[in-house]
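One chain of protein is taken out of this complex; the other chains stay put.
Moving on to subunit A:
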Amino acid sequence: MSNRTKQRSKDIPYKSRNLWSGILFGLGMVAFIDETVFHQLLHWHHFYDKSTTDIGLASDGLFHAFSWIATIGGLFILADLRRKHALLLSRWCGGVQLGAGFFQLYDGTIQHKLMRLHQIRYVDHVFIYDLIWNIAACLMILNGLFLAVRSRGRHEHGEASTYDHE
């Protein structure tokens, strides 16, 4: 490793932007899947549940609105990183899982349970659904953290340099 690269590895430009782009996209993607699969296709989630608290309605509205700009904006930042040859793909993927896991866990615990937005599915043993939902969320967060920590201070020439000689 030359001195130049050593110096760089301390402070890689766009390192946090890679992570944030992934987090934004992951958060938006999960919200999108929630809307298309669970609301529209399966009809498990309900548009409005009478038991929803006001704060639940506000939280849902805020996250729903944010999810659109997060998905689309996250992808534009990805395109920008790629254009600048600054993409760290595994760090970005870590970010995606962090964002996805965080939103799913927030949705599954605070929004569904605490704010009583709506249940995952209106069946007797909704407990099992909740368990699977939240465990999946935790797994995504753990894997995302693992990828984010591992890619910290790394150049990943294999991926980043792929775009160098187009």
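Throughout what follows, a residue touches a chain if its C-beta (ideal position, glycine included) is under 8 Å from a C-beta of that chain, and two chains touch if they have at least 3 such contacts; residues count from 1.
Everything that follows uses one rule, which is that contacts and distances are computed from a predicted model.
Using the UniProt record as the reference, specify the protein name of the hidden chain from among "Biopolymer transporter ExbD", "Cytochrome bo(3) ubiquinol oxidase subunit 3", "4Fe-4S ferredoxin-type domain-containing protein" or "Putative membrane protein".
Of "Biopolymer transporter ExbD", "Cytochrome bo(3) ubiquinol oxidase subunit 3", "4Fe-4S ferredoxin-type domain-containing protein" or "Putative membrane protein", the absent chain's UniProt record names it "Putative membrane protein".
Pick out which of A:Trp20, A:Trp44, A:Phe76 or A:Tyr129 touches the chain that's been left out of the picture.
Residue touching the absent chain, from the options given: A:Phe76.
For the chain left out of this view, which of A:Ala58, A:Leu114, A:Ile128 or A:Leu142 touches it?
A:Ala58
To test your reading of the contact rule: which positions on subunit A touch the chain that is missing from view?
Contacting residues on subunit A, toward the hidden partner: 1-2, 5, 12-14, 47-48, 50, 57-58, 60-62, 64-66, 68-69, 72-73, 76, 79-80, 83-86, 155-157, 160-161, 163-164.
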